[in-house]
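In what follows, a single structure is set out as structure tokens and then discussed.
A single protein chain has been omitted; all remaining protein chains appear in their positions.
Let's look at chain A:
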Amino acid sequence: MLTTPSQHGIKLAVNLISSYFGDIVAKVCECLLRKGTLPLVQIIQFTELTKQNAVNSLLVLIQHNCVQAFATQTEGKFGGAPRISTQYMALFDNIIHHLRFPKFIAIVNEDLGKECEEIFVWLLQDGRLSVNDILERHKEPSRNSTASDAFHECFRKLVNAQYVERCPAHEPFLAPPTEEEIAAKKRAAKFTKKVEDTIEVRALAEASPMDSVRFLLETDTWTDDPEQKSNDDSSSLAAAGEKRKLDALESGTKDWATNQKKEVLWRVNFEEFVRRLRHKSCIENVRARLDAGAATVLGAVLEATRRTETKVKVENSVPLSIDDIMEEVIKSEEGRTMNSDRVRASLAQLGCDMPSITGIDETYSIDLKRILELAQIQEVESIVLKRYGREACRIFKLLLQADRVVETEMISKDTFVDKKDAATILHQMWKDDYLYMQVMEKDKGKQKYLLWAVKKPVLWQHILDDMYHAALNLRLRSAYEQEKDKEIAQLPREKREGELGKRFEKWRKIRLVLESSLMKLDDAILLFNDF
């Protein structure tokens, strides 16, 4: 969930926030993204905004799930009482999710229909709403209102599909570890190499509602009895028995998991959408790389196991018996023609090991990480092919497969690229940070050999940053085109004829190309960052 944003990732995030919520909010957001988690005082100091502006910006960002607050305790100075302070952390991935709202809406529409889509869109627009807030909107006199039962049914469907979840606690308290806990951790660190969670990861874990209540929709939620909603109020401040001095911001926001009327707040569950988009990406990649049969089988396995996945980035699909796979496969039209041998062949194509005896305890788990890795490689190779040509692409693939340093001559031999040409290509790619180079000396420095490698994690980060940069550029150019042809865009239908008609058509086409390119590029960003 928490990734360190790259330079252009930050620029894109700030651009998104600025266009949705204005420059002041964007300033606070940028400050948190660049400097990391901060208390209010420092946000004010760095942004040079007034306290009111900073507070209001944080409120907007929290409302739209772009910032999470949490409280920590620090030792008092000069033996004084410990101090509790509120920290604010930017949620980079959530900010970028704003870019893909159209994709989320399309998923809901396709799965649950128009009415559910409408409620869902309100939640996207407002960030956090109580059931009664939504019901109020639903009843607006200007609207063609349907019965309240139908509304409740829609909301129930959204929650059951886990498209919507209860909001996390507004400001969880991260208690400092006791001395025994510190000692236990030190002991454990000796045996395990596990890196300790950052304070941000801990805060998020503390804030999120327990699984048992995250999608709990009690009918009495409709009436929103405040007594019933203790689960979200997981800020353990009261339990800590601390007397807290609440400044203006804190007093205004301390109950964001519920609203001022103490109603449970709901929001869109981004995680579920990322999961579904991840599954879709795997299936489509398999369809392109293998065949429709393998895609059908993978789709069936993922559909049957979606609810049992413990996190979004599962490396392997949850193990499933051949009978359960068959049951799911035949639910789809394409799957109806497949017998068990055909399904087994597809599973083998998907990289599953075949048991020596079929039938007994025959379960399969598909390596999703590998499928996604291949999709990433395909994207990078297509860039290399277009930027440097076919021979370079062959060299790049060889180095990627080798996963170690390889000497120029060896590269030339294995790729059928003339040594001189290979050297030129390698240098060019190295200059652009696509390759790593190492000089090896022999004969006390009389002979020099150049060794080359693809350092995947570094290169992948570099490509992802370029993707953010490209996405930002698409948005900026889009805004520029819209602004440039403002009058054309507003041209009434009856005037779209002749020369003006042509200009309108061109404007429409440009908008379409820019928007669809951004959505396609976002698929690639998801592939490299979220899947």
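Everything below uses one rule, namely that a residue touches a chain if its C-beta (ideal position, glycine included) is under 8 Å from a C-beta of that chain, and two chains touch if they have at least 3 such contacts; residues count from 1.
FYI, contacts and distances are computed from a predicted model.
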Legend entry - Which of "Protein ABCI12, chloroplastic", "DNA-directed RNA polymerase III subunit RPC6", "Ubiquitin-like modifier-activating enzyme 5" or "Cyclin-L2" matches, in UniProt, the chain that is not displayed: "DNA-directed RNA polymerase III subunit RPC6"
Inset, instruction - Using the touch definition up top, pick the residue from A:Asp126, A:Asp414 or A:Glu515 that touches the left-out chain. - result: A:Asp414
Inset, instruction - Quick one: say which of A:Lys386, A:Arg404, A:Lys444 or A:Lys486 touches the chain that got left out. - result: A:Lys386
Legend entry - Positions on chain A where the hidden chain makes contact: 287-291, 341-342, 344-345, 348-349, 354, 378-379, 381-383, 385-387, 390, 393-394, 397-398, 401, 409, 413-420, 463, 466-467, 469-470, 472-474, 476-477, 480-481, 506, 509-510, 513-514, 517, 520-521, 523-524
